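The other protein chains are all here in position, but one chain of the complex has been omitted.
Let's look at chain A:
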Amino acid sequence: MTIPIKALVVDDEAAIRRLLRGSLGHAGYHVVEAENARAALAALAIDKPDVVLLDLGLPDRDGLELVPLIKATDAALLVVSARDSTEEKVAALDLGADDYVTKPFDTHEVHARIRAALRARRRSEGTETIVSFAQVRVDLGARRVTRDGEEVHLTPKEYGFLAELCRHPGRVVSHAQLLRAVWGAGHESDVEYLRVAARGVRRKLEDVDVENSAIRNEPGVGYRLMA
């Protein structure tokens, strides 16, 4: 990797910025810091970061307001906040954040989420159409799902559910986004459809217990494919 990935850390707490600068720096990122929304917008324009780590409780503006502005650039966006209510998480995701980590966080987890977000960004440019996890291979172009090389028949809804997760591997996909993509607008609150689809996919593709499933449930928020 010749050009280091540029990460912008937006947080009003110096200690948190120091912590993230240390751990991200060790991992080879080039870290830029901003302590409020104004500085963050300036850094966004000047430094053109590849990934932004955004705290929601900023002194001058609510972090949620920045989410669409950051989305407008090419940067991947990870919200890092002490706010842990389901509504805040869903709001951030629906506004376009790639993922959400609550404080207190584990730095390893932050790294993993950043990697997943960046990977998704590359994939959205249309390069990857095949996603693999465990013994499963999903070919999004051919709409084919195989397990240990054998084709598995999924119902259209089950396939839609799995495909939507495969388009965002490692990232949490909100209930509303899944329902809209598979069942269409107007079904955003029919969460039981998702529960049923998740059961079907797990039963057909995995032998493991639910707690070891690659299709991870985020209570009240959505699903995540651990690819």
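The working rule: contacts are C-beta pairs under 8 Å (C-beta built on N, C-alpha and C of every residue); 3 or more make two chains touch, one makes a residue touch a chain; residues count from 1.
The rule is short, and it goes like this: contacts and distances are computed from a predicted model.
One subunit of the complex is not drawn; among "histidine kinase", "D-methionine transport system ATP-binding protein", "LrgB family protein" or "Electron transfer flavoprotein subunit beta", its UniProt record names it "histidine kinase". From the options A:G28, A:P59, A:P104 or A:G149, the residue with contact to the chain not on display is A:P104.
Listed residues A:L19, A:L95 or A:A181: the one in touch with the omitted chain is A:L19. Remark: the omitted chain is touched by one listed residue; of A:A42, A:I130 or A:V210 this is A:V210.
Although one chain is not drawn, its touching partners on chain A can still be listed: residues 13, 15-16, 18-20, 22-23, 26, 82, 85-87, 103-108, 157, 175, 186, 189, 191-193, 195-196, 198-200, 202-203, 209-211, 213, 216-220.
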